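For this view, one protein chain was removed and the others were kept in their places.
Chain IDs A and B follow the sequence of writing; residue 1 opens each chain.
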Amino acid sequence: MIVYLIRRLMQSTLVVLAMTVILFVGVYAIGDPVEILISPDADQMERERAIAALGLDRPLWLQYLTFLQNALRGDLGRSFVFNEPALTLIMQKMPATLELAFAATFFAILIGLPLGLWAGLRPEARSSRVIMATSILGFSLPSFWVGLMLIMVFAVQLGWLPSTGRGPTAELFGVQWSFLTIDGLRHLILPAINLSLFKVSLVIRLTRAGVRETVLMDYVKFARAKGLSESRVIFVHVLKNIMIPVITVTALEFGSTIAFSVVTESIFAWPGMGKLIIDSIYVLDRPVIVAYLMIIVLMFIMLNFTVDVLYSVLDPRVRLQDQKA
Amino acid sequence: MAPTLEVRGLRTHFFTKAGVLKAVDDVSFSIEKGKVLGLVGESGSGKSVTGFSVLGLVDPPGRVVDGEIIFQGRNLTGLSEEEWRKIRGRDIAMVFQDPMMTLNPVLRIDTQMIETVLAHEKVSEQAARARAREALTQVGIPSPDERLKAYPHQFSGGMRQRVAIAIALLHRPALIIADEPTTALDVTIQGQILYEVQKLCRDTGTSLIWITHDLSVVAGLADEICVMYAGRIVERGPVDAVLDEPLHPYTRGLIGSVPSRNVRGHKLMQIPGMTPSLLNLPPGCAFRTRCPRADDDCLVEPAITEPKPGREVRCYHPHLLDTVA
Partner (left out) sequence: MSPPPAEATTVAAPIAEPVRAAEETPFRRFVADFAESKVALGAFICFVLIALAAIFAPWIAPQNPYDLAQLDIMDGRMEPGTVGGAGFTYILGTDDQGRDMFSGILYGLRISLMVGAGSAFIAFCFGTGLGLLAAYFGRRTDAVIMRLVDLQLSFPSILVALMILAFLGKGILNVVIAIVVVEWAYYARTVRGTALVERRREYIEAAECLALSHQRIVFRHLLPNCLPPLIVVGTMQVARAIALEATLSFLGLGVPVTEPSLGLLIANGYEYMLSGRYWISFYPGIALLVTIVVINLVGDQLRDVLNPRLRK
């Protein structure tokens, strides 16, 4: 298990390194680093001083090492617009995005699991076909359009839910959260549903496939032969087996949920990192862009790593294999 | 005394897209308290479906279409799902063929045993656990306390089958249906389990239906045997009588093809041809196309006759002693 952990950790580090190279090349080779790292408002003197200070006159590989060194120290440059360290700026916006992404994941499981279970237990039923057809739509519809429709129906026409912002927040562990206030929760609903659409479809398909496979297993029949109630057979024997792939995939998808929150946050004016990055791209606040990308990539890699480890904890069979190895 | 189980004219058909598959077609047998009935046949002869029918566990598109299943004087056909559930595991238990598949891989042994107890009795969890421990000891599993906390994959195949048998014994059922429970095991373990099951049944007065394709297994175990072919019982009688003097040509073929019963150097007898597809059985006797004794009479389905006391056979030309050359 430890050997496995170390190996996975090394792989992850390599990918992070590769990504820093890509980002570095993106910033320094494709764009003009002077333009990227030095505020456009600076005058000629300041520019030259900054170029020397940043070491932009030195060879490229040396510059890369400096870039890496600074990044390791958490220094990813200062935002031109806010004149604050880019990293700090992003960390401030992160809780809002995380909250949205968690709510979306929660919705995906809350809605997707029962629907997938239904469709898997009654594959021939008309209702199941409707569920599956809808899940195809969830895969192919652009999420921004669905978001607009949600606003049109629930905020404008019916006036049930607010469509912009986070609403009032309350503090927990030193961070502001929307879900702690009733009104904040109401603000959270529409964006979370919008962001969860793709994942709902995914969970429906995974659950359905898993159920169809599992109900044919001998152990399900054996559970029935033991005289267990149908609900115990389904909710314990079947569900526990399909939860492993469903949780794994949902967790793996968490990273892309955060990435796609860019769209949802723009529509619902949700003040998270996604909104920040789009605003930063508009005004070419490049230190913030680089910092955002670095953080997202790190998050992705950490997520992959955690899921791999979690998977081996969740599935007793995997656990044993690792002990043997 | 009334038999523990009496099955009369059971028909279980599968309504598939390709047509109606008559997996069990007019099957009748009965079993006394504490006796062992061997249900013998090739794969696809309907013996497993017969077992599942008695438990009310035929999966769609299959359905019991006709017949009576009288268990302890009560007709089970037409029971509600909840009434069936109360019988399963408590009055009639089942042991499956593949021990690798019958235990749920993601649930611990104690969970799977305790839920069986609690499904039928309102006892405390401690009491249920004590029962589980006792049952494990009964089937010869050492250090049951430790084993209860283990997952199925931590057991060998033979051990798992013992656990499955222990689960079947939890409620001291009046009848256990064992569907080829030793086929997937090593020969030595097979012998141990056969011996123990026989002992347990004798001690507790449990009746046993032992489903197998292996005549040598039932030879030492069963009191009575039924030979099935293509969904019908073709011969039924006390085990010694049937094995010593098989009446039906098919039984004769089966016995002839068991190596141990032949003298060394002699050619093993074999039954020509293949098991017919149940979807399009030829009219008349299903064994007709492979039978050395078939003639035009066999084009009409033969009825069950009793050419000798206690012996039943479904054939126009049984091998009665005087006719054997």
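The rule is simple: a contact is a pair of C-beta atoms (placed from the backbone, for glycine too) under 8 Å apart; a residue touches a chain by one contact, two chains touch by 3 or more.
Since the model is a prediction, treat every value here as computed from it, not as a measurement.
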| item | value |
| --- | --- |
| Chains shown that the absent chain touches, full complex | A |
| Hidden partner chain, touching residue among A:Y4, A:F82, A:F102 or A:F144 | A:F144 |
| Omitted-chain contact residue, chosen from A:M91, A:L121, A:A155 or A:M243 | A:A155 |
| Those residues of subunit A which, in the complete complex, touch the missing chain | 15, 18, 26-27, 30-31, 136-137, 140-145, 148-149, 151-152, 155-156, 163, 255-256, 259-260, 262-263, 266-267, 277-278, 281-282, 284, 286, 289, 293, 296-297, 300, 304 |
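Just so it is clear, only the chains that are shown with their structure count from here on.
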| item | value |
| --- | --- |
| Averaged-CA centre spacing for the pair subunit B and subunit A, given as whole angstrom | 53 |
| For the subunit A and subunit B complex, residues of the former touching the latter | 217-219, 221-230, 232, 236-237, 240-241, 244, 315-317, 320 |
| Contact footprint of subunit A on subunit B as seen in their complex | 55, 57, 59, 81, 85-90, 93-94, 96-98, 101-107, 115-116, 119-120, 151, 153-154, 164, 167 |
